[in-house]
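Here we show just some of the chains, and they stay where they sit in the whole.
Think of it as A, B, C and D in the order they're written, each chain with its own count starting at 1.
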């Protein structure tokens, strides 16, 4: 019962949980979490597409280095990637705000995973389609563009949505470098109030769950619809 | 890369970016109603910015992240309970001391009388702080657990995961004052170091350092510095502290 | 980076080397314990998820969805800071006397990973063509016997590679334990950085170690795929 | 041996078996043919209850399948089933594929089971493959092992669902040969197949199905030389164009 009354701390800070210091200060909380996830998702879609296409290239000197890059990124914890970006970006580009550092790190990391989705999607189409296309005289890139990618991308949509869910969860690591997304905001409030960690972290977990579960369900629905469309 | 002359750069951009703590009352924390960062450190930054005719942009930092942030040019100045010491002074420049305290412990009431009582115990503090380095030196037998910030360490103390939290007395007092069950804890009279706080600026950024020093000396003279102290620590607060230092030029 | 002075000697011997080494040890301890526990829990949840008794199936489903759709970091914080309220005092005291931060990280990693493992096991079972069950039933085996002799042995073989991948993820995810003060590899690398300002060297060392772990495990999976799976694959 | 009486079956709306009446006597070889989707597989799968029937009565080897008390696993052990896709257990060697059921269900000692298995392997001409895995065999070889596996329980009835249609043309012959040899031993067999040559040479009776109904039931000679139904004529024509079937079955 006392637990219930303690959720007052959530109500008191609800706006801060949702939008942080905005509009007086920068956007934070759930708003920033979604912003980070959406921007990184869009960027890593293209990053993944490019990396994926490079990694299925017929030329070894293209596919090899890209596979090396992909597997290196995948072999390292996201936390490490964030620290690296945190180090390297300022050295390369000078002043870079943390939220952009985090976006870069998430993009790099997620692109590597997305590229595997793209790769699997392309390979899932089977060699028959490529052979049929080039047999009619289409060039390799034309076959890719008109035949393989349209089918592949459609099949990849559910995996992309799943990857977006991972991204939402991964934005929580931005906390480490002091970007005030939802988890960071939660620890701030926890630090200030110092008496309701159970309530605060449970609440945060529920917020993440609502966001992620919505997209997980979407992905499942898409997957079913896709299977259904294939079976027409 | 960061500007060579920060002072000139700020005068041009009219924005002063300061790295501050955001959950460490009363130095820097989020005000529940306005959702803005306020505190002792912030008031100093505001005064300096006013003098510059610049707007303030506050960036939350942690003990571990504040120096890299400064060096990379993400912030112009650190006002984040930062202790001046020789090692750090090799990497950045400090202003004159704008706050003075000493490192102590917060413990469950009656459990610690002297430093001896802490031997072999688990002690919580913050990552990358001088407190962490000091306590490792003065009680080598203890296990030091480092958190992202002091309130987290205090939470661990409340839950029995550590037996003491150590850092600067003023911070401990701030935490204790805000704690929901403060009557169970105390700050025993065990001090392991002096902690003079300085504002941090990039190494060799002479114009800016001089300007900041000049400003805070003026604040001392005009009584504004004392007013800020009293606002956050004085008799009308939960702390009832007397100011036992003055801002003076370092030798 | 222009003015940066590289100094590899700092991390290759002496105090800071020992820090990193002790960090690696904790990372390995956390990973190994996590692997064993999460496999056991994952197996239990997978069986529950396939149960014919719907309340059990639903409970397993709710558990899976909730753990998979919340960040590991939040779960770590929840167990570290939030669990004392509902754990019995005796348990709390006992855990505090040990190393609560290690225990909390282990619990969070185990629960988080077990959800993924359970799903891998389940899809391994579902991936066995239904004709295999039909063939077994046609020979006169009961449902349970068919599972025992025909379906599960194949499912386990198929599930090994994704399982190993989850273990790899677990090893990488163990880096998040640093946030609650577990002195594992990433924690120590960061520690070296804040003491020496030689972050580049420290992070390189940690990165190389993580990569080595990944490469070894990936290589083993590859060998397994080549040697075992190819031979046993349905035609 | 097998007695269908007024058997019906539906998949949702789809009436896949419509009033089936059929009697297979001991030692008889019956071939079932018909266009795709006509219900041939469903028919044969009801005999060992891989598909339960919805209406009517089905008695197999004196056991009534509509009776709940019938021990279905016992029944199935008396019936060998050979699938189009072979469905060998990919994780077991050839010999273990064959001995698994005798050892686990009949409790035959391992040694004895293996001796019997070797007899069967010799019969299907694959003695040297005893320790190979299915993935290492050609399709024709896999199907012959599947037949041996089906025979290992010494069944009274053997069912075949298009046993050659997943095979390369040159391998079809070897499987049909094994089936012909089996028929000569007096085994009761029901075979769904498009191999009309086999039907003519080996079957005692041919059943033609369309849309869930048995349209014709005749001696092979009568069926091929003198089909009664328009649908059957058309089916045979499609199968036996000079280009494709390469000749008449009726002579």
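For the reader, a short list of remarks on this structure follows.
Keep in mind that, in the parts below, a residue touches a chain if its C-beta (ideal position, glycine included) is under 8 Å from a C-beta of that chain, and two chains touch if they have at least 3 such contacts.
Because the structure is predicted, anything quoted here is derived from the model rather than measured.
Stoichiometry of the full complex, written with the labels used here: A x1, B x1, C x1, D x2.
Quick note on the criterion: only the chains that are shown with their structure count from here on.
Most remote chain with respect to subunit D, judged by CA-atom centres, is B.
Inter-chain centre distance (subunit A to subunit C, centres taken as mean C-alpha positions): 20 Å.
Rounded to whole angstrom, the centroid-to-centroid distance between subunit B and subunit D, based on C-alpha atoms, equals 85 Å. Residue positions 68, 148, 152, 155 of subunit B each touch two or more of the other chains. Touching of two or more other chains is recorded for no residue of subunit D.
In the complex of the two chains, the subunit C residues touching subunit D come out as 129, 131-132, 134-142, 145, 149-150, 153-154, 157, 230-235. Residues 1-2, 22-25, 29-30, 32, 34-37, 58-62, 65, 68, 72-74, 148-152, 154-155, 158, 175, 178-181 of subunit B are the ones touching subunit A in the complex.
Contact residues of subunit A toward subunit C in the complex are 3, 71-72, 74-80, 83-84, 87-88, 91-92, 165, 168-170, 172-173, 175-176, 183, 186-187, 190, 197-202, 204-205, 208-209, 212-213, 216.
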